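Encoded as structure tokens, the structure appears first; notes follow it.
Every protein chain but one is kept in place in this view of the complex.
The block that comes next holds subunit A.
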Amino acid sequence: MKIIVTDREGGERELEATDGWRVMEIIRDAGLPISAECGGACACATCHVYVDPSWFARLEPRGEEENDMLDLAFEVQDNSRLSCQITMTPELDGLKVTLAPE
């Protein structure tokens, strides 16, 4: 399984993804610059990504807590997500996300 991540400079990286991992963990462990300060507790909004529109509707919708936390993010868009709240499954093989500015 793979995910495709576009960094803040526009560079695209294909990352090996593991079933059951959070997308934030996949991005962080690949060494990409995502601070994910709270470690995945949905408490900080520092793992903000934009999900490619073709993928967005295939994800479980945002939870209320995630939506609240997005208030602490900048340049929030309709396709904004906190990547700690997206769990990798085989259906998401090929998921495309872009790191949001911070």
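Criterion: a contact is a pair of C-beta atoms (placed from the backbone, for glycine too) under 8 Å apart; a residue touches a chain by one contact, two chains touch by 3 or more; residues count from 1.
Note that in this section contacts and distances are computed from a predicted model.
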{"item": "Chain excluded from display, named as in UniProt, from \"Cytochrome C oxidase subunit III\", \"ABC transporter\", \"Ferredoxin--NADP reductase\" or \"Autoinducer 2 import system permease protein LsrD\"", "value": "\"Ferredoxin--NADP reductase\""}
{"item": "Touch with the omitted chain, as defined above, among A:E12, A:E75 or A:D93", "value": "A:E75"}
{"item": "Hidden partner chain, touching residue among A:D52, A:E66 or A:E102", "value": "A:E102"}
{"item": "Where the missing chain touches subunit A, by residue", "value": "35, 37-39, 41, 43-46, 67-68, 70-76, 101-102"}
